[in-house]
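Comments concern the structure below.
A single protein chain has been omitted from the complex, and every remaining protein chain is retained in its original position.
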Amino acid sequence: MNSAMNKPGKTDENSVISIRNLRKSFGDLHVLQGIDLDVKQGENIAVLGRSGTGKSVLIKIIVGLLKPDSGSVVVLGQDVEQLSAKEMDTFRQKVGFSFQSSALYDSMSIRENLEFPLVRNVRNLSRADVDKAVEKALDDVGLSQTINQMPSELSGGQRKRIGIARTLILNPEIMLYDEPTSGLDPITSIEINNLINEVRERINATSIIITHDLTCAKTTSDRVAMLLDGKFERVGTFDDVFADPDERVKQFYNYNFVN
Amino acid sequence: MFLALADVFAFISRFFRELFLPPYEFKEIIRQCYEVGFRSLLLISTTGFITGMVFTNQSRPSLAEFGATSWLPSLIAIAIVRALGPLVTALIAAGKVGSSIGAEIGSMNVTEQIDAMEVSGTNPFKFLVVSRVLATSITIPILTMYTIFVALIGGFLNVNMTEQTSFTSYIQEVFGAISYVDIFASSLKSIVFGFTIGMVGCYKGYNSSKGTEGVGKAANAAVVTSMFLVFIEELLSLQIVSSFR
Partner (left out) sequence: MSTDSTKRNITVGVFVLLGIIIFIAGIFVLGGQQKRFTKSIKIIAVFNDVGGLKAGNNVWFSGVKIGTVKRISFYGTAQVEVDMNIEESSQQFIRKDANATISSDGLIGNKIVVITGGTTSHPEVEDGDRLKTVAALSSDQILETLQENNNNLLRVTKDFKELVGNLRKGKGTVGAVLTDSIVADNFKRAMRNLERASDNTVNLTGSVSKFASRLNTPGSLANQLVTDTTVFRSLKRSATRFESAMTSADQSINTLSRTAENVNKASEKLNNTNSPLGVLLTDGETANKLRTTINNLSTGTELLNEDLKAAQNNFLLRGFFKKKAKAEEKARADSLKAVQQQLPDSTASKP
């Protein structure tokens, strides 16, 4: 909150996520070159952009997995860079991160995967409470039957959904989805889209959804942000952004529907 | 090169820092002890047994030339307790455990499981690295004890079949040949071996390049590097122990 106040006129007080002039390079590769973004409470925003433009890097910076070179990232009123290890742990409980590759723990069963964030973050939970929470989370994504299976026995779509369920089990205030529908068939994709919308309704989460899938962007988001050359060149509603005559934007739209 | 060395040094010092900082991942340490230690027991015991038998058998002719096959038990004891036991255990463990640690952590790195752990409020270094390095440092010395034990039994069976040496006289010969220095040096050495194997596996996995070929490289590098280091350490221990003897 304080750090947000330090820059009056720059940050929006209603924003849950507020990013100013964020820069990040890996050696000579300048991935993010001045990102500005505000996401309001309860808003879903879709981030579009070609592969390798730094979408994943952006949300990893938001959750503190990567350190920015410069600029400020204020999430839930806290400057992410200034958090101590302990504050970071509490902060991350409020932010759910669904990984591009699902990131299920291969050596653990589905049950162990789901209870992992619970038992690690919430002290003094009874066995029954944990079991109940796990069953509910699995039920929400419609995969109750997989509880005793190992991640390697599941399909890609199932793994994605389990990944989302694992993120949701802590009832986060913010959800970060990294390509939730990539590599899935259209029907499963729609199921995932529905799941994202359900989540939004149920826990009233603020979400950033990274996607290449325009259907997904259209059905789940209030606004769309287009990442081009390390900056959000276009931010607005889906229709506004794609009404843009800019070749780079149009290309993105066309390819999506040609392919 | 120096950058890599500084990196390794930072990794090791991070291990010792996190080793003493709570929370302690006891459950995970025990799980890893099970995976690293118990799961390798059969393989390592079998290898130890065969080593004992074969080594005894192969040493016989050169002793027989001097009519000194009576010294077989002492020779076996010294060779197994001082060198073969720790070394065979470490090499098998480097192959089996080192590669699996390298591959497992490497693939966790590639598939963002390490990141996932971190956002789940868990220190992945502590959960993955500290527990594994501790597990190898604890179980590899214990596996070495088993190896020495079964190798000596293997040696006994061979000596008993060929020279009809009685168990009592075998034990007397064996323990007459070795000293406390030998036993403690071997234990210490195998702790260092265990630490090395765990550390190298974790380091290579943790710093694997992204992509599936990174996993394979990490596993391969873990085995090659830790085997190489084990031999270097064996050489160093020779120098150190001989100054005590």
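The letters A and B name the chains in turn, as written, and every chain counts its residues from 1.
Operating definition for what follows: a contact is a pair of C-beta atoms (placed from the backbone, for glycine too) under 8 Å apart; a residue touches a chain by one contact, two chains touch by 3 or more.
All of these numbers come straight from a predicted model, not from anything done at the bench.
Listed residues B:11, B:24 or B:175: the one in touch with the omitted chain is B:175. Touching the missing chain, out of B:11, B:24 or B:146, is residue B:146. Contacts to the hidden chain, counted on chain B, fall at residues 27, 30-31, 33-34, 37-38, 41, 65-70, 138-139, 141-143, 145-146, 148-149, 163-165, 169, 171-172, 175-176, 178-180, 183, 187.
By our rule, only the chains that are shown with their structure count from here on.
Centre-to-centre separation of chain A and chain B, using mean CA positions: 43 Å. Residue ranges on chain B touching chain A, taken from their complex, read 104, 107-108, 111-113, 115-122.
Across the interface of their complex, chain B is touched by residues 60, 63, 65, 89, 92-93, 95, 97, 99-107, 116-117, 120-121 of chain A.
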